[in-house]
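Left out: one protein chain. Kept in place: all the others.
Then we have chain A:
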Amino acid sequence: LPTGLSQWFPALEVLDVSGTGLAELGAELLALPRLHTLLAKNNRLGGPGSLPKGLGQAPLGRSLRVLNLSGNRFAEVPPALLGLRGLQSLSLGGNRLHGIPPDIQELRSLEFLYLGGNFITSIPPELANLPSLNYLVLCDNKIQSIPPQLAQLHSLRSLSLHNNLLTYLPREIINLVHLEELSLRGNPLVVRFVRDLTYNPPSLQELAGRTIKTRNVPYAPSDLPENLVRYLSLASNCPNPKCGGVYFDSCVRQIKFVDFCGKYRLPLMHYLCSPECSSPCSSASQSSTSQSESDSEDEASVAARRMQKVLLG
């Protein structure tokens, strides 16, 4: 781009240099104080120096609201753009990203994040710290699991996860109350997990600890070695509302199907204290009986009805 750009067009607000073969966006852009939309799709950006140094501190860094870098060759999210605290919309679709940096949380104003069509394998929990995120696209990647922290994205309205490698979702996903759209097709949601789940039986120490807790056996710190007192204080409550049990280290990872009128069965990951805590037919994951449906209703009746509209809409 010509070096005189910011002197000739100081009032420039929208710049589209898509499909021009650019290999770098240079410092000539930094002094454009009114530029809020920069479109640079389908170029040859991606190497070091693709974005100008000092972007976050420059006039451009304060004005930029929309940045589209889709269809380039970025192998990582360029650190230079993480300083764009006013950025509302970022697209890095169709690049070569293998991951998302935790510092993505620095983009405090981000509402729209498009990362579809990359090679991303996992999502950092820090992504959930973006307070204004409405629209998150992660389709066509290699994602194997969603961190439960993503349920903290209270403002999320649309989540695109289709064509990934997900076998289950965290049950907290039901807490996304404002979610209007969720795409899940093209994930191995049912078949894989049945083969992979294992259960390690609890140790004698664990069984003793569970008995003490559930039967309220009284004890004082002077009765036990300090390490056992500490161990007993770490009991977790079994999330199954029908079971009053606790567990320490040994828990069952169970996939519970939240069933939406037999139309869509969403496998959600639960942690339970024992296989007996699960509903009788959960091991027969393919079939849907009234027992598992009523369990599902207990677990998340209101939220499930909301999710039903999301999935079938």
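Just so we're on the same page, a contact is a pair of C-beta atoms (placed from the backbone, for glycine too) under 8 Å apart; a residue touches a chain by one contact, two chains touch by 3 or more; residues count from 1.
The rule is short, and it goes like this: contacts and distances are computed from a predicted model.
Chemist: One chain of this complex is missing from the view, so tell me which of "Transcription elongation factor SPT5", "Cysteine dioxygenase", "Tctex1 domain containing 4" or "CobW C-terminal domain-containing protein" is its UniProt name.
Modeler: From the choices "Transcription elongation factor SPT5", "Cysteine dioxygenase", "Tctex1 domain containing 4" or "CobW C-terminal domain-containing protein", the unshown chain carries the UniProt name "Cysteine dioxygenase".
Chemist: Among A:Thr37, A:Ser158 or A:Asn175, choose the residue that contacts the chain missing from this document, as touch is defined above.
Modeler: Spelled out, the listed residue whose C-beta touches the missing chain is A:Ser158.
Chemist: For the chain left off this view, which of A:Gly46, A:Gly61, A:Gly116 or A:Gly209 is in contact with it?
Modeler: With A:Gly46, A:Gly61, A:Gly116 or A:Gly209 as choices, the missing chain is touched by A:Gly116.
Chemist: Please identify which residue in A:Ser6, A:Ser50 or A:Ser70 touches the non-displayed chain.
Modeler: Missing-chain contact among the listed residues: A:Ser70.
Chemist: Could I get the residues of chain A that touch the absent chain, sorted low to high?
Modeler: Touching the missing chain: residues 41-42, 70-71, 91, 93-94, 114, 116-117, 134-135, 137, 139-140, 157-158, 160, 162, 180-181, 183, 185, 189-190, 261-265, 312-313.
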